[in-house]
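Only a part of the assembly is drawn; its chains keep their places, and the rest are absent.
In this document, chain identifiers A and B correspond to the written order of the chains, with residue numbering beginning at 1 in each.
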């Protein structure tokens, strides 16, 4: 069974202090319902696997400000305390299971080693038919998930919800970084369905003209934030959803800096403009309900710049929403 | 006259430092126009009575973080400085009066004693045909207002604008707390009109399934935040307003954590998602203009976590809007 890989020694258990127990049996929290990899159930149609990747090596390579390594802890601090009106009944009915395999151990490793280990775990999760949710870490954590999707082989569409295009060239010697994952995805010529990559929410003063051209010249589609607002969010989303549906397997990468910094101050590279929580929540819910969602990551939460845990709570709310509305009709 | 109760010795006058005087006669501020209980007018159709309840005992009982006791001072600091384009002409015309009876004295009292004293004052205000506006304090301050509505006897509808349901059971020995007021309202079987209680803006990861069931099994209606956004705010509000109109007397409880924490960082339990200022302002204006508004409270402002007074200003803006647009066709 593939879970042997997931159970490997390159993982650290979730910090015990996060594992709170609700004082009210009528009000179980995520912490009460999340299980470890050893409790992986059989015959549960919707299995979610949380994996933390606590590093910002790729952010530093990209010249960004450090702190995203603390993202998984902060996101779990919020998520584990959340109430469970949606998920508790589904878990009780055997319709849903939430597994947290903990954090990748990053100490003493190169970014490439960490990426390889993340690839192996995500690949195993995909092979089990479960949904991986990666808690970043910098946006380079998208690349090992993309590698795993390519390894897995099923064609997929991809959406990057972000202020930035993240298609910068690799650094000297071909080194990946937090600004490069979608160039790597395009260059890999893996299982990505042609014409099914959407950059959603890019800001015109946050993207180079050459990078926008690169995306479009390689079959990608850009939804600029200002045009989303001008045309109406629903109209822009419908355009996007049409493209994503070219595959029945959708990979969603959510960079927290795609939100306006009022809502997500704790990120590596904040933007004054950006999405609202409810805009992104509504489309994540739709994707999760569609049976198409194959992989999800939430990246660039940087607790060092957060205000009273606001960004970590927002990241957790997005994850809780995806879990609560997930419908996967697969075997 | 019932104002004897309101003038009682359990109240402390508004802090003198808040009572600024505008330097420009053409630009009177709320501070210049608010009067004390001794100046209660006759023959003014719209009389508003402000009451501060500076305690967070119920928040602490509920395991929340302290600070809401400082809410009334912070809200008045913002409100008293606000300009008066709407209210000054109406006061000049004898159409409106704003009375501030000060703060309940809370030192050395139990929460139950404070609740009883608040009940007596709100009951007297209702008997005078005036609109009470309570400045919390924790959300338990809703309970004495509910008791007063029940004592007063006129059937009423109720809306809680909140991220949370606040229908938790009482603590050991039947002790109220900031998470319990609407369970108390339901259990009291008082003057609440059947089917006319709406929980507006609840977040699915902030409410237990058992608590949502409790609300619905007892004739309450939940408008989940994500469904409000998905269906459209106006559509959801129309549903809500239909239910509230089952009575011609509407009680509105506004928990500041119903706003996204970007707009209201200074609360006991912040939520990343939530309402915008303009969404709530617009519905409060509609209710105030409808002649149906009977009681209003603004709770859970916690200045210890506020950013440059933002949350207190938001609370004050909501109160100023209600006062400015209030139309009560009653005797």
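Everything that follows uses one rule, which is that contacts are C-beta pairs under 8 Å (C-beta built on N, C-alpha and C of every residue); 3 or more make two chains touch, one makes a residue touch a chain.
Because the structure is a prediction, the values reported are computed rather than measured.
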Number of identical chains forming the whole complex, with 2 shown: 3
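As a convention for this text, only the chains that are shown with their structure count from here on.
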Subunit A and subunit B: spacing of chain centres that average the CA atoms, whole Å: 39
Interfacial residue positions of subunit A with respect to subunit B in the complex: 23-24, 26-28, 30, 82-86, 88-89, 260, 262-263, 276-278, 281-282, 285, 307-311, 313-314, 316-317, 320-321, 324
Contact footprint of subunit A on subunit B as seen in their complex: 63, 168, 203-212, 225-226, 229-230, 260-263, 265, 270-274, 305, 307
